[in-house]
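Dropping the structure in here first, questions after.
A single protein chain has been omitted; all remaining protein chains appear in their positions.
Chains here go by letter, A, B and C, matching the order in which they are written, and residues are numbered from 1 within each.
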Amino acid sequence: MQTRREMMARSAAVASLLATAGFLPMAARAEWPKSAFEAKNMADAVKALGGSAPVESKDVTITGPDIAENGAVVPVGCATALPGVKRLLLLVEKNPSVLAAVFNVTDAVEANLSTRVKMGQSSNVFAVAMMGDGKVLYSVKEIKVTLGGCGG
Amino acid sequence: MADPMRIRAQAAGDKTTVRVLMSHEMETGLRKDSAGKVIPAWFIQEVTATHNGKPVLSADWGPSISKNPFMQFVVKGAKPGDKIAVTWVDNKGDKRTDEATVS
Amino acid sequence: MSKQILVGVAALALCAGVSAQKSTADGIAEYRKMLEDGNPAELFEAKGEELWKQKRGPKNASLEACNLGQGPGVVKGAFVTLPRYFADTGRVQDLEDRLVTCMATLQGFDAAEIAKTPFGRGEMANVTALATWVAGMSRGLRFNLPQSNPLERTSYEIGKRAFFYRAGSHDFSCASCHSEDGKRIRLQDLPNLTKNPGDGIGFAAWPAYRVSNGQMWSMQLRLNDCYRQQRFPYPGFASEVTIALGTYMGVNAKGAESIAPAIKR
Partner (left out) sequence: MNIPYRLILGIALVGALLAGCATGPSPAELDAQAQKVIKTSFRDQGIVKANWLDQDLGLSACSSDKEPDPATADRIMAEALKSVKWPTGGQYMGDWRAGEKLAQSGRGMTWTDTSLDPKENGGNCYNCHQIDNKEISYGTIGPSLWNYGKNRGVTDPAAPATAPIVQYTWVKLWNAKAYSPCSNMPRFGHKNLLNEQQLRDIMALLLDPKSPVNQ
């Protein structure tokens, strides 16, 4: 385990290395997909990312708890074993910004990602896989958000 | 300058599980302070990861990602001693890169 | 629970309620388990370690000579013996109070100024990060507060009395919520702090990262917010009542394994 001082010293070097290497995904994406994050539902978000109409599929998995003790941090994951996946998306149906995350995957990583999202209320959560052949597949899970604490 | 990330990269067989914790407010832009003024949006928009300098993953995030974000992914073929680096960039243009050695 | 089941047997409707409740409890347990891997408290531990080693303050010194009760610079094992009596200050101190003493004597910070700073700001945020790291250095160790000094025993007795002291608009005391086994507020389990609540529960879990607001909470902040919700007036940082309560809970937790810093709703 290196010390953080070393890590910080290295970070500048790493950053410049990435810049000179011409960081491919960054260059390819150009910029943050604002319209997708402003979409009010899953279909619109997928459309804004250039995808077709999503179809429910058992080949995409969404993981998360049935009940979250607090909506501020809800652990969720998306995965698929299908070959040729380009992007994995996580969406929370009842959030003001429905799209939570877009993961642009390469062959060097598994199509299996986890993060934590905020949920304002109980809601459906979607995992979407955008495939290389143009197909868009999704699965859905309802996560309940409970009221916690004394509320004072 | 933003606080450092915590990156743990652990190899098991030919797969390396990477867990990243980032120090960030992830403010949605929808909350109000005690005086009723809207707190401006401030969140990480882009996350990228490299394995020995080679890009393996990038992500676009919205304000729905939790404060002090966590992300887990699995890199194929990474071995102990390899370097995993993660970079984030937020909507104000702040960025931070940290690196960990696969154990 | 057994009482609930008995009542359930008497009334079918209630019985259904119990089984629904059980699946809720399972769901919450699953949620908590999922959060354990990747506790943002780690970010604060890292910051605390750096603050401990960094030369700072008017005297441009690190905290590496700070005596937390195990000798100068000894961090491992200190957390599970605090609060305790310190001869140099002549009083019983908890971790945060002791850290402020070290910041004042070694680094030249103004202790009274730090004590007045709101939680999460300036040097107070640094005290919290330091406490988080110091606590983490005793992860897996068992609580064993000394009670050999008379002031330590007095602190325990005062803490016990403060624990049961009812007041405020709602007539609450600490004991209103924390003196019986198996109780909850909403879905939150309430540790019984009048005795040893077990490994990693109650006193053995704080500092903790609070998911609800994304903040790192030290024991002082934990007690401060308990008193807020108890509808009590504002307890001063490291005031005698907060340290006495720490002694009471810490002595009661004897033998419990520390999991601090934990992650909490």
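Note that in this section a contact is a pair of C-beta atoms (placed from the backbone, for glycine too) under 8 Å apart; a residue touches a chain by one contact, two chains touch by 3 or more.
Model, not experiment: these values are computed from the prediction.
Enquirer: Given the contact definition stated above, which residue among C:G73, C:G120, C:G140 or C:G182 touches the chain not shown here?
Expert: Touching the chain that is not displayed is residue C:G182.
Enquirer: Check each of C:A29, C:V74, C:A112 or C:A167 against the chain that is not shown and name the one that touches it.
Expert: C:A167
Enquirer: For the chain that's not shown, point to the residue among C:R32, C:K59, C:R139 or C:R153 touching it.
Expert: Once the missing chain is taken into account, the touching residue is C:R153.
Enquirer: Could you list which residues of chain C touch the chain missing from the display?
Expert: Output for chain C: 13-14, 17, 20-21, 24, 150, 153-154, 157-158, 161-162, 164-173, 175-177, 179-180, 182-187, 190, 194, 227-229, 231-236, 239-242, 244.
By our rule, only the chains that are shown with their structure count from here on.
Enquirer: In whole angstrom, how far does the Cα centroid of chain B sit from the Cα centroid of chain C?
Expert: Once rounded, the distance between the two centres reads 29 Å.
Enquirer: Going through chain B residue by residue, note those that touch at least 2 other chains and give them in order.
Expert: 4, 26, 66-67, 70, 72
Enquirer: Could you list which residues of chain C touch at least two other chains?
Expert: 46, 214 - these are the residues of chain C that touch more than one other chain.
Enquirer: Could you pull out which chain C residues touch chain A in their complex?
Expert: 24, 27-28, 30-32, 34-35, 46, 50, 185-188, 211-214, 228-229, 265
Enquirer: Which positions of chain A touch chain B when the two form their complex?
Expert: For chain A paired with chain B, touching residues are 1-2, 4, 7-8, 10-12, 14-15, 17-18, 21, 23-26, 29, 32-33, 36-37, 72-75, 77, 92, 95-97, 99-110, 112-118.
Enquirer: Going by the contact rule at the top, pick out the chain B residues touching chain C in the complex.
Expert: For chain B paired with chain C, touching residues are 3-4, 6, 19, 21, 23, 25-26, 66-68, 70, 72.
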